[in-house]
Each structure stands twice: as structure tokens, then as C-alpha cells.
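A single protein chain has been removed from this complex, and every other one stays in its place.
Up next, chain A:
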């Protein structure tokens, strides 16, 4: 068995899964009160009223968890010139042709895009959520502002959920990624194949 490479520390993984679970709770409660086709999710949270009560707290805790995660990984997610090239060639990756892709570091442009999408959406959700949070904060804001806030909240949540769907799919699609986030390690071949620059960096032979 080849020497395994550590990709995520215990702390990062626990942090990631806390955020993921809270996303699931906030997402399901939010969807339940967004469109009637998702109303049945209220059954998981003790009915409509409890769903409404819990949703903002789930959201708040998720944002709090993401703040810690953000500071652990933001540096590796800074955009670089080769990321634009990767983005240009990404349709070929979607057809399964990974050899067409330029070499990348710890995260590829798709992962970086999803990361920044999460950061921006969660910030919008956090700020707008307070504006119509009944019964604590909503009455402090004029109704027009609440109308703008609910719409922005819905849009940001929609983009966040789309981002998570892409994020989850990519993890399932690229074999070995889920293990990186559950157990913390990847095989050298995995690293060399998907993140060659990062592989070289951790092996110290650039």
C-alpha cells in the first residue's frame, strides 16, 4: 500500500461535517417554507411552526461553522491565472477527459468557485435573514426592506443549494474525494492524478 497523504486534519473534517449537517437542517427547513412541494420536510422537524422557529437558528449555526472553515481554507482558494485556463477547459473534464486539464494545486478552479459561492451566499443569507426574522428582529425594519431581504435570501439560498449539489456530485464523481473528507487521507496516485502541483508540494520535490 502506497504511503497515504493527509489532506484534511481532524479539526477541519469535524468542522466540515458540522457545517454540512447544519446545511442539511437549514436547507430542508428553508425549502419547506419556500415551496409547498417541499412542505413535507416540516414533518422531520416537528411541524410547520417548529420548522419556522428552528430554521434561523440552524442557519446562524451553519454560518458560524463556515466562518471557522473559511479561515482554514481561504488561502488555498485564492484565484490564480491557471484557474482561468482550467475553467476554459472544464467542459472537456465534464466529458471525462482529465488529461486535457492543466496541472493544479490543492484545489481546482471548480472547487474554488464553489468555495467563494458558498462564502458570498452565506454572507447574504446571514445579513438578510435578520431583516425578516420573526419575532426578534423583523419589526425593526421597514416592510420594503423586508421584501427585498426575503427575495435576496431566496436567491442566495437557491444558489447555495445549487452549489452544494455540484459540490456533493463532484465528490461522488471523483473517486477518493469522499474518503479525503471522511478519513482525512488520499493516496499518492489520487493526489498526483487530480492535484499534481499539490502532490509535488507535499512531497517537497518541486
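Side notes on the structure shown:
Assume contacts are C-beta pairs under 8 Å (C-beta built on N, C-alpha and C of every residue); 3 or more make two chains touch, one makes a residue touch a chain; residues count from 1.
As a convention for this text, contacts and distances are computed from a predicted model.
The UniProt record for the undisplayed chain lists the protein name "Formate dehydrogenase subunit beta", from the options "Metal-dependent peptidase", "Formate dehydrogenase subunit beta", "ABC transporter substrate-binding protein" or "DRTGG domain protein". Note on the undisplayed chain: of the listed residues A:44, A:119 or A:148, the one touching it is A:148.
From the options A:44, A:60, A:119 or A:138, the residue with contact to the chain not on display is A:138.
When the missing chain is restored to the complex, the residue among A:68, A:116 or A:158 that touches it is A:158.
Residues 2-3, 32-39, 48-49, 51-53, 94-96, 98, 132, 134-135, 138, 143-144, 146-148, 150-151, 154-155, 158, 161-162, 165-166, 168-169, 172-176, 187-190, 192-194, 203, 205 are the ones on chain A that touch the missing chain.
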